[in-house]
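Just one protein chain is left out here, and the rest sit where they should.
Chain lettering (A, B and C) follows the sequence in which the chains are written, and residue indices restart at 1 in each chain.
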Amino acid sequence: MKFDKVKLRESVVSYLFLAPFLTVFVVFLGYPALYSLYISFRTAPFSADWYNVFGSMQYVGLANYRELLADNRFWWSLFCTFIYGLVTIPSSIALGLGLAILLNNKLKGRNFFRTVFYLPNVLDLYVVGTIWVLMLSPNYGLVDVLLSKLHIHISGGLLGNPWTALPTIGLVVVLKGAGFGMILFLSAIQNIPESVYEAAEIDGATAWQKLRYITIPLVKPVILFMIITGTMNALNAFTEVYAMASTKYGYGGPFIKFGNESVGATSLSGLYLYLIFERGEYGKAAAFSYLLMIFALIISFINQRFLRTEK
Amino acid sequence: MNRLPAIFLTLLALGFALLNAYKLMATPPKDVVELTVWETFNPEEHRIFKQIAAEFEQQYFQKYGKQVKLKLERVPFDGLMPRIKYACLAGAAPDICRVDNAWVLTLAYGRAITALDTLPNFNSTIEEVEKEYVAAAIDSNIIELVDENGQMKRHLYGLPDQTNCVALFWNKDLFKQSEEELRSAGLDPERAPATWEEFERYARVLTIPEKKQYGFAMFNSLWWSLPFFNTFGAEFVRTSADGHVYGALDEEAGQKALEFMTRLYQSGVEAGAWRTGSINPDQGFLNGKYAMILSGPWNLKRFSMVNFGVSLIPAGPAGTSSNVGGQNMVVFRSSKHPEIALEFLRYFSSEEVQVKWCETLGQIPVNLKAFEKVSTANPHLKVFMEQMKTAKPRPKIPRMDVLEEKVINPAIQLAMQGDLSADEALRRAVDELNKNYLPLIYQTQH
Amino acid sequence: MRSLKDFFVYILLSVGAMLSILPIIWMLVIACKQQGQALRFEFLPSTIGISQPYSIKVGGKYNTVIFEYVNEDAQTVFVKAEFAGDKEVEMLSEGQGIFTARFEGITAGQYRYSFLVDGEEVVEGNGLIKVEGEYSYNHPPRNGTTATESSITFRFRSSRSPVKAILSTGQQIDLAGPDAAGYFTAQLNDLPAGDYSYRFEYARSWTEGLAELYTYKNFVAVLFNKDFPFLKFFLNSLIVATLAAIFTVALCTAGGYVFAKKNFYGKEVLFYILLATMLVPGLIFMVPQFVIVTKLGWINTYAGMFVPHIANVFGLYLLRQYMETIPDSLFEAARIDGATEWQQFSVIAVPLSMPIMVTLFLLVFVGQWSNFLWQYITNTPDSPLRTLPVGLALFKGQYDIRWEQMMAGACFSVIPITILFLLAQRFFIEGMTSGGVKE
Partner (left out) sequence: MASVQLKNIRKVYDNGHEAVKGASFEVADREFVVLVGPSGCGKSTLLRMIAGLESISSGDLLIDGIRVNDLPAKDRDIAMVFQNYALYPHMTVYENMAFSLKLRNFPKEEIDKRVREAAEMLGLLDYLDRKPKAMSGGQRQRVAVGRAIVRRPKVFLFDEPLSNLDAKLRVQMRVELIKLHHRLQSTMIYVTHDQVEAMTMADKIVVVNKGEIQQVAAPIELYRNPINKFVAGFIGSPAMNFCECSIKLDSSGALLDEGTFKIKLPPERVRSLKTNCPEKVLFGIRPECIYDARATTPQPEATIEGTVEVVETMGNEIFVQIATARNELTARLSPDFEYQIGQRYRFVVDVNKAHLFDAVTEKSLLYDAL
């Protein structure tokens, strides 16, 4: 390969600029990532010395991966994650887009509303989660009291019922994050020239048609972005379930029967990974992480395939 | 606008300056031996503990002429275990740590802590030490491990500093409000139920749906279920004639206990307080919504707003019984002065300190002599001290925490939800126990 | 037509806004509640007050000493009395800053006593109490109920009538009064000897009820608490979050710049490697990171708390996306104008990327501000560098959580973030607009 002198010079400059980032990256992300890959092929015996857990790990080949792939709970956690994504991603897109459209109007006080909707984003998810638990508690919580006024009774409460627990957590998270989506969509919508809408109006488009045929196609990059970040959030979701569907005595919310196992109805893969990790099964946790990464790669690849925007 | 990068760079420089500007100065004077103690006491306990630690330092100096400094560090209870794990990995574990009694076993198997009986200044036998303490409290510290010769050997891994169990709390006001109904059911509103059979009848009367009031509320983890299992006479493990240990919770007594718990929930007298997102028993009891709960002495002060009574766990086929909770103090293997640590552990659990501790804070002593000596005006505490005598600790099985979290707790919950029969739920737990956990006892080489 | 539509939009927005800030409101409400009231579904004050239950022995033949200490700001009060062997005995809080303790069967005589208020010794008057007769007080108490062989004399100070005493036996008696000192009294006779408990029901004003339910004290308790150096925690959080944000922005800006505007060997491959690490669950990095931080001796340093997180790939991605919208010709013009590589970056790229930099700053700041686990493990328990989330965890005990104070702490922790957001809002919204740079 012939080196282009100018490009070579630019490369030197570029790497100088990148040096701080890359140094920290290599030390604190790159090396740990590789190290995790390494220990994903190893496992520590049950009685490993706590002072030297990594040293006492032994090579087991693909055993960690095989065990996970044969573990019903693993697949269940992926299924939960899938459902969770199915609940959160479209609704956060819809909510963000809806708010953005409403707040794109020339309303008085729209800055106030924008701030109010964005504000929950800056709160700690754990704190918000615990507060919602209080508001959702069966019989005595605000939401349940309101629901019973409407003669809706959910056995075990919204968070205690296996059918409603996961969607409820999802909706709380969506509500908290709505402001972020709103701002993303708002900026995208503001970039659409007014003339496009005027043209549509002359063509006789209704409000719905304008949304369907103009706004949505033109904010597609934002939708794609939200799908990808939403997928990653779903795969990493932990705090929300930890805060809202765990007691000191069990994690992952109301249990249900799944084959021969009892699994939590909100046992998302992030939570399951955390449990494995907490137990000190670092090898398995690493294998889990890499499996999740592969899934994430596949999903983002598919997303990009299907939602690719023409530039 | 050109100033912005300048501001940015200034901030960056400032950041660099601050980076290492503050580093913890942690070098004590040379002639003082410093021991780090991690503790999870609440603020009031912490204050007394500080005094006791100071007294120990003084006494030690008088006795050995050596200056010792105990560095007390309060750790939030919730994050203690991960913290210990990381500290061990990083070689930064404390000398002494106060841990939940369930964790001693895990720490011992992980060789994170020292067997106290191997220390040079441990000048008595394990059996002698055992006799000095309340049986239920010392139990979790004595662990049998397989040594290099394949022999099981008993070791002492810590000393108790606090012990407790649960008993029945009942809301006198709610009992009073349902006085007529209780009387017409042939029940005395002035006292708590004495047997489970009676308990169920009380609970039924005290459940008033229109007031959102429930007769009973409970947690359903294994530890919180032990009062049921123990009173029904269930055993967690048995040893067969040939010395083989096997799980026995799925025997008839265990099934009966679980069926009883299930019935309480499904007949609607139990509030379902164990379900995720529900108001937990303590809170519901405080709010006057749950007439009876199981709880421990730690709540006596918190419940002062409620007109409540405490009584023994209702008797089952095997009489009254309870579980054992509490905290132990352990010495870490990485400690450079384990003998001083042992000295402190002995001091803290000694008769005089325990008397002072328990009388001031209203707690159950762990030291047998103190147990007899503590005079408490608090009638509630007396009940707990009485209950303590019949309390049975949870079994010591490697990775019990994992088994509980992964298998037993979910199985109990499924049974209570009606998704599994009690029989099947317990059999699952026992199968798992026999297959993957009990064998670990023999696999471990130390 | 137009105004009708606006009206509906406003309704919709208001409902949504309410829903979205409900947790914040709830947090505030809980933070304002009196100790122990946090989880009660009770928000409107009632005009009927119910005292806490007291117990009393009828037929006891011994001297009873009742200590009372009044201090609205005290959290815990202990009493040390000579007759009780100078042991510290905790006094019961009766609300409104009144603490009481009872001792029974004390021999007549004169004794020393003192209070320990939040750990500090307080001596009243000459510090002596005279015990004689059936009941002795350190000063006339609010609740001076006494018992004899077969009767109880209820005594209760209240600002308005009626006042009712309810006995555990179900007996109720209305108290008469008030007398000159503001006491209501009533006597209940012919009681069999034994233990009784009772409580008072009393009328009170709406404001008194409000005060019973709500208080500002939790905020005070969080701010000025010896076991909980809030200001220090707060400052540490501020420093760590600010440093983390500054360094992250610095690194990501430099990195994003070259990925957006430079053509160098290995660019594509490197970028995909970086992106791929974003897909690995963050948890897995923690243990190796911790070991590295320990090896570097960064335990108990600010550096240890944030440096491992400053190579933020997401931030790099954001910056790159944004900087790609800056026209190349600006940099070319700068090159021809004589700008060095560094000047092209600092004078062109950085000022033009300010909105996205502010955005990233905000995102990182918020993330770091609420980061618990990492900051928790990289500090020893007594480290002076502990941050707010780590400190707030101290409110969570093994068996109970001090919700009111925890929420008061959480309220404080929301403040800097809110201020920051309001300040940066203009930039922030601009920053999220990907087509930011327009000429």
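One rule holds in what follows: a residue touches a chain if its C-beta (ideal position, glycine included) is under 8 Å from a C-beta of that chain, and two chains touch if they have at least 3 such contacts.
In this text, all values refer to a predicted model and were calculated from it rather than measured experimentally.
Trainee: Specify the residue from the set C:Leu44, C:Ala180, C:Val269 or C:Ile336 that touches the hidden chain.
Mentor: Checking the options C:Leu44, C:Ala180, C:Val269 or C:Ile336, the one contacting the hidden chain is C:Ile336.
Trainee: May I ask which residue of C:Leu13, C:Val89, C:Val222 or C:Ile348 touches the chain that does not appear here?
Mentor: Answering carefully, the residue with contact to the hidden chain is C:Ile348.
Trainee: Mind pulling the chain A residues that touch the left-out chain?
Mentor: On the side of chain A, residues 4-7 touch the unshown chain.
Trainee: By the contact definition given up top, give the residues of chain C that touch the hidden chain.
Mentor: 327, 329-330, 332-340, 343, 348, 351-352, 437-439
We take it that only the chains that are shown with their structure count from here on.
Trainee: Can the chain contact pattern be summarised as a line, a ring, a star, a complete graph, or none of these (other)?
Mentor: Graph shape here is complete: every pair of chains touches.
Trainee: When the mean CA coordinate of each chain is compared with the mean CA coordinate of the whole protein, which chain is closest?
Mentor: Of all chains shown, the one whose C-alpha centre lies nearest the global C-alpha mean is C.
Trainee: Let me have the rounded angstrom distance from the C-alpha centre of chain A over to the C-alpha centre of chain B, please.
Mentor: Centre separation, chain A to chain B: 35 Å.
Trainee: Could you work out how far the Cα centre of chain A sits from that of chain C, in whole Å?
Mentor: Using C-alpha averages as centres, the distance is 28 Å.
Trainee: Two or more other chains touching the same residue: where does that happen in chain B?
Mentor: 82, 89, 91, 279, 287
Trainee: Would you please write down the residue numbers of chain A that are in contact with two or more other chains?
Mentor: 54, 140-141
Trainee: Would you mind writing out the residues of chain C in touch with chain B in their complex?
Mentor: 36, 39-41, 52-53, 76, 87-90, 92-93, 104, 119, 168, 170, 195, 197, 199, 227, 239, 242-243, 246-247, 250, 287, 290-291, 294, 299-303, 346-347, 350-351, 354, 373, 376-377, 380-385, 390, 393-394, 396-400
Trainee: Touching residues of chain B toward chain C in the complex: what are they?
Mentor: For this pair, the touching residues of chain B are 1-2, 4-5, 8-9, 11-12, 15, 18-20, 22-24, 26, 36, 38, 40, 42-44, 46-48, 71-79, 82-83, 86, 89-92, 100, 172, 176, 179, 279, 282-283, 286-287, 296, 298-299, 301-302, 304-307, 356, 359-362, 377, 379.
Trainee: Once bound in the complex, which stretches of chain A touch chain C?
Mentor: By the definition above, chain A touches chain C via 7-8, 10-11, 13-15, 17-18, 20-22, 24-25, 27-33, 35-36, 54, 99, 102-103, 105, 107, 111, 113-128, 131-132, 134-135, 140-142, 145, 175-176, 178-179, 183-184, 186-188, 190-191, 221, 232, 235-236, 238, 270, 273-274, 277, 282, 285-286, 288-290, 292-293, 296-297, 300.
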